[in-house]
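For this view, one protein chain was removed and the others were kept in their places.
And then chain A:
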């Protein structure tokens, strides 16, 4: 199969926590420019998988390659610099900072400004500061909370906080943007708007990995889907294939769901 090249390759990754195998020889890849959905029932290993990619956990065996580089044993902030950014399932914003500052922290990821640039206000400081402010505002415009850039992050509504998380991750200039259950706690109308936002983000040139519970959202927005269950990959394919895959229906949707539909 010839498609766009793989941006991230998860190659035979296994993770064990003591006796528990959280991921068992999982292999899949994410191709440039696509929206890949990673789904599975609770405890299937989605977030663990996510944490391996972003360097929070180290794989017991196997490799994660990003853009051809092996990520194993790389510091977390270096992985961000390589081009992987993420949001958090439970929102983790810098609450006492303003919306703009939150995004600027992300934008600083590639900044070379150091202590002396700041202390003596060297030209590099001024240039970088102006550039990242402009970039941050642009991103806030994309996610639709530009007007609230001077608010404290903690004063935003729940939905806007989720948007800010996406903006902050986008500001690090990632090639791959990983969203960990961005629709958690959303009502259907908000979910629709989120789907639009995710498509828009992809059109901006980001590759997106989406972890999500909500099947309608996943089916509606992703290009391909990988299904995990008990730490193993049980299916991979385009949404329509996944929808009709008996193993997925049995494992993920449950037999009752099938009866009901």
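In this text, a residue touches a chain if its C-beta (ideal position, glycine included) is under 8 Å from a C-beta of that chain, and two chains touch if they have at least 3 such contacts; residues count from 1.
As a convention for this text, contacts and distances are computed from a predicted model.
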item	value
Listed names "Branched-chain amino acid ABC transporter permease", "Energy-coupling factor transport system substrate-specific component", "Methylenetetrahydrofolate reductase" or "SoxA A3 domain-containing protein", matching UniProt entry of the absent chain	"Branched-chain amino acid ABC transporter permease"
Listed residues A:172, A:207 or A:222, member touching the removed chain	A:172
Given A:5, A:92 or A:216, the one touching the chain that is not displayed	A:92
Option from A:113, A:192 or A:249 whose C-beta touches the chain left out	A:113
Footprint left on chain A by the chain that the document does not show	54, 56, 75-77, 80-81, 85-86, 88, 92-98, 101, 104-106, 108-111, 113-115, 117-121, 125, 128-129, 152, 154-155, 168-169, 172
